[in-house]
Structures are given as C-alpha cells and as structure tokens.
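With one protein chain withheld, the remaining protein chains of the complex are depicted in position.
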Amino acid sequence: MNILESFNYWVVMILMMSGLYILIAHGNLVKKIIGLTIFQTSVYIFYISMANISGATAPIIYKNIEGDNILYSNPLPHVLILTAIVVGISTMALALALVIRIKQSYGTIEEDEIHAKEQQQ
Amino acid sequence: MIPWDNEVSLQLTILMPLIATLAIRLATNIPNIRESITLVTSICLVVIIINLFHNYTKEVNVEVIWLEIMPGLTMSFSIEPLGLLFVLMASFLWLITNVYTIGYMRKSQEQHQTRFYQYFALTMACVMGIAFADNLFTLYIFYELLTLSTYPLVAHAGDDNAKSNARTYLSILLFTSIMFFLFAIIGTWLVSGSLYFTPGGLFHQTLSPSASVKPIISILLLFFIFGIGKAAIFPFHRWLPAAMIAPTPVSALLHAVAVVKGGVFTILKVCIYIFGTESINNLPATQALLYLAGVSVFFASLIAMYQDNLKKRLAYSTISQLGYITIGALLANSSSIIGAVMHMVIHAFGKITLFFCAGAILIMTKKTLISEMRGIGRQMPITMAAFFIASLSIIGLPPTAGIWSKWFLLHGTIQAEQWLLMGILSISSLMNVFYLLPISISAFYSQSHHNHINSTSLEAPLPVLIAICICASACVILFLFPQPLYLLASAIISTTS
Partner (left out) sequence: MSSQLPILQVIIPLISAPLCLIISRPKLVWLFTLIASTISFIISIILIHQVMQSGTIIYSLGDWEAPIGIEYRIDYLNAYLLLIVTGISSIILLSAHTSITAELSHNKYVLFYVLFLLCLSGMLGIIATGDAFNVFVFLEIASLSSYSLIALGKDRRALTAALRYLLVGTLGATFILIGIGLMYMMTGTLNMHDLSERLPNLSESRTLIIAFSFFTVGVCLKLALFPLHWWLPNAYAYAPSVVSAFLAATATKVAIYILLRFIFTVFGIEFSFSILPLQKILLALGLVGILTASTIAIYQNNVKQLFAYSSISQIAYIILALGMNNSTGLVAALLHLFNHALMKGALFLALSAVMYRVGSTQLTDFSGLGKSMPWTMAAIVIGGLSLIGIPLTVGFISKWYMLIASLENNLWPVTVLILLGSILTGIYVWRIVETAYFTTNKTGLNHIKEAPFSLLLPTWLLILANLYFGINPRFTITITKLTAQSLGAMP
C-alpha cells in the first residue's frame, strides 16, 4: 500500500495518539482536556476524510448545472460530524466548568496535588 | 386427637416456632410471658409431632407444596420415617432444653434474653424444615437459614472473643455449604434432572448403572460429604469447638443435637434417598470417605483426651461420634443404617445430658476446667450421677442405650467386612472410657485440691435438675425399651428397598 495514498489516516493516527498521550501523561487538568479535544478532533478529520471522493465536488445542487454527471462527495458524514462537534463542545464546556469548581475547592488543578489533598481527607 | 389433618400439622410444625419467634419479640422485657410462650409452643409442637407419628402409615403420602420456583424446583415437604424420628427427638429435646434454659438463664442473669429465646425458636423452625424437606433444594434453604439464625446465639456474649469464634463458625459452615453442597446440588440437578428424595435412591432410579457416570457420581458424593459441614467431618470440623463459646443451652441443644444432627441427618438423607444404599457401595469414592470418617473418629477422640476445658472435650467427643454416624451412612447396609439412625437419637440424649451437667457446674461453681472439678460430686451428687449415666451411654455400656446403636454399627462393619473400621470404632469407644469416665469418678472419689470446700449442697435450680434427670433417665429407658426406635429405624430400610 502506498503510504501517501492513505496519508489522511496517518494524520488521523498521529493526532489521535498525541491527544491520547497528553490525556494520559499530563497532570494538569486543563492540559488533559486539551488532549481529549485533540483526540476528538482527530475523529472528526477521520469522518470528513472518509466522505471525500476523489474528483468530487461539494454536495450542493445548483439549478443551472445538470445533476446527472456530477460526482458529489458523501454529505452524510459531514452531518454526523456536525453533531459530534456539538457534543464535543458541550463536553469541553462541562469539563472546563468542573475544572473551575475544582480550582475553587482544592486551590489547584494539578492532579497529584489534588490526590494528596484527597488522601489527607 | 387433633381435629385437623396431617398436612396442616406438617405445616404447623414449621410455622409454630416461627410464630413463637414473633410473639417472643412482642413480649420483650416481660420474662414470664416470653418464657411461657416458648414453653407452650414447645409443648404444642411435641403434641403435634406425636400425633403425626401416630397417624403415619407408609401408604398415605402426606405432602405439602409451598412454592414452585421453576418447574421441578419446588419448596415442598413430606413425611418419611427418618424425618419423623429426627423431629420427634428434636422437638422433645427442645421442650426439655426450654425447661433447663429458663432455670439457667435466670440463674446466670444473661443479657439479651429476648433475642436468645427468639433465635432459639427460629432455629427450631429451620430444624423442622430440614427434617420434612421433600427435596434437596428445600433442605438447602433451611440448612442455610439454620446457619444464619444460630449466629446470634453463638455470638451471644457479644465480646470480641465470642464474635471471632462466631465468625469462624459462620465462615466454615457457609464456605462448605456454598462451595461444595450447592455445587453438588446443581450437579445432581444436571445429572438426574430432579432433586427429589426418592425411595431407593434418586441416582439408582434414574441413571443406568453404567461405568461412565460413576466418576461423576463419586465426585458428587465427595462434594456432598464435604459440603454438609454441619456433620463436622475432618477437615471441616473446627467450627464445632469454636461454637462452644455460646451459652450452655445453645451448646446443648444446637451443637450436640439440632445443628450437628441436622448435618448427619442430611448425610443420611442424601445417602439413602439420593444415592441409594445399593449404588453407594459401588462407588470408588465411598472407600476413601469411609477412611476419612475413620480418621475423624479416631483423632477427634484423641484430641478430646487432651482437652481440659469440659465443653471443648465434649465438643471433640461430638465430632468423633458424628463420624460414627457418617460411617454408618456410608457403609449403607441394613445394620449400619439402623445403627446410624439409632446413634443419631441415642447420642443426642447422652450428649445433651453431659452438656446440661457442664452448664449446671458452670453456673453454680463458675468452673469450666476438668482439673478443677475433683470432688465436686459431693456438692452436686445428682448432677454428677447423671453425668456418669450419660457417659456410659456415649461409651456404649449397659445399662444404657448407647450399647444398641454401637452394636448395630459394629455389626454393620462386620457385615461389610471392613475390619479396619471395626478396629477404629472399637478403639475409639475405648478412648471414650478414658476421657469421660474419669470426670465423674474423680468428682466423687478424689479429694479436691482445695480442702476447704465444704460439702454443702450446691445443686442447680430445680428446672435445671429436672431437665438433667429426664435426659439421663431417657438413656436408661431407651436401653430397656429400644423397640419403637428400632422399628422406626428399620422402617427407613424397608421404604428404600
């Protein structure tokens, strides 16, 4: 398989893995959320690239162009991913709200410090 | 004698102690009412059961179904001779123990007496359920309930020592019953498709005696014998000495009679009605289990000889005597089954007398160690005389009933040509002589360490004495008139063949 032919998957994979790495490795809660967002974004790209058909145009119908011969890319994944983006945004908003509350009650957003404070309790 | 029919009586035997449990709860802090409820219930129970015994005939099948959980998996009860014998013994001894307990508890001023009477009644309901269970499932439910409802009795004292012992008690019994007993029940269900106790043996009736099922059935037998932890077969015997932390009436009724006899009763039921006397002899596992029971008999007797705590010594003696019954059940010929069944009853009378005496000594003199009991016979002559008679019965010497059951058991070993087992049983009986007789003999004939003990009478309260005397005389009466017992025991054999 030609590496360049499937370069979109490489991009998706690299983004996904870096997102996952940030999520796991970083102790700062905001950085964790950034990692999670990168991870989700990679999936959006995966869906959008999947919809692409080489040589196709955007799936918009103009009245003055004959519709039979034109190749459209698949619009359904775009719609799906719009929904997924909305979900992603709300997740991020909720996560950040929680981080603010954590900062208020623990005074820190570093995971190990929070853990230490929880142990004392 | 009783206006309703046998089905109702059968259910009443289980329901009455249950109702008594609730009634006792309501009568908290009114000792007289509480104790009269217990007494009245136990008297009614004895009357009902004697009536059942009178009406029992082989032809009329008395059966009650309570619940049907799945097709073939029912909670149901029926009457058969072995169960009848067991409840006759248990209900009669409950009555006697109640008399004893009232004297004992008032004298020793125990805490939480209501809880005590309440759970005591509850355990009797469980015993009735075990005795009349029509299938393994029903029996298992009541078997587990019995374990759970005796826990508060064992932990009665409430201190850390009592609780840790009670935990040992509970964990061993629950462990064996869940790991082995339940496993064996499910295996039985899968192999034969039924759990009902069948005359002649469920496996004998449903399975062809081919070689291929033998290993499976052998394993099931192994699991049954280990799973019925209440029979205290080595290596699952440790709960019995641990349970001795309980007040003496509990040790007497439950850990010399109801619970342990519930265990060997279950073993007898399984051997006779699930495996069948004929097929059990052909299993490779039987021989191994017989020797295991032999080891149990021998070593428990040996350990008993070195116990200085009277209740502990009696506990180990019980383990050893339970081994006799298990051996009788596993040998599965007519003499050994009759012997085992008779021993179940006769040992109960002997052992409960011994425990009653131990309790009487404890509340009157606060003594628990055998070495302190020299010369005590002068203060408590009636108690120690009863102790002597009961010892004779456990050993198996005339003029006490013990001789009959041991006679049949030994005859059973001879019939099966198990010479080694015969030797073990004889030696163990000899050991009984060494660890039981010296107690009462030195109580009467040797001088106390402390010469200042005056010979004023220290006999226990009247209810305690009455209970002791009734049980001790029962040992003698059963020697003189063993006929009814023998007939019931042989009825079990005749229903199976």
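Per-chain numbering from 1; labels A and B assigned in written order.
Basically, a contact is a pair of C-beta atoms (placed from the backbone, for glycine too) under 8 Å apart; a residue touches a chain by one contact, two chains touch by 3 or more.
Keep in mind that what you see is a predicted model, and the values were worked out from it rather than measured.
Q: Please identify which of the visible chains the hidden chain touches across the whole complex.
A: When the full complex is considered, the omitted chain touches A, B.
Q: If the hidden chain were put back, which of B:Val62, B:Leu170 or B:Leu322 would touch it?
A: Checking the options B:Val62, B:Leu170 or B:Leu322, the one contacting the hidden chain is B:Leu170.
Q: Pick out which of B:Tyr117, B:Tyr140 or B:Phe298 touches the chain that's been left out of the picture.
A: Of all options in B:Tyr117, B:Tyr140 or B:Phe298, contact with the hidden chain holds for B:Tyr140.
Q: In the complete complex, which positions of chain B touch the hidden chain?
A: 67, 69-70, 75, 137, 140-141, 144, 152, 155, 158, 163, 167, 170-171, 174-175, 178-179, 182-183, 186-187, 189-190
Q: Tell me, which residues in chain A touch the chain that this view leaves out?
A: Contact residues on chain A toward the absent chain are 20, 23, 29, 32-33, 36, 39-40, 43, 46-47, 50, 77, 80, 83-84, 87, 90-91, 94-95, 98-99, 101-102, 105-106, 114, 118, 121.
The rule we apply is simple: only the chains that are shown with their structure count from here on.
Q: Indicate the whole-number Å distance between the mean C-alpha point of chain A and the mean C-alpha point of chain B.
A: Centre-to-centre distance between chain A and chain B: 71 Å.
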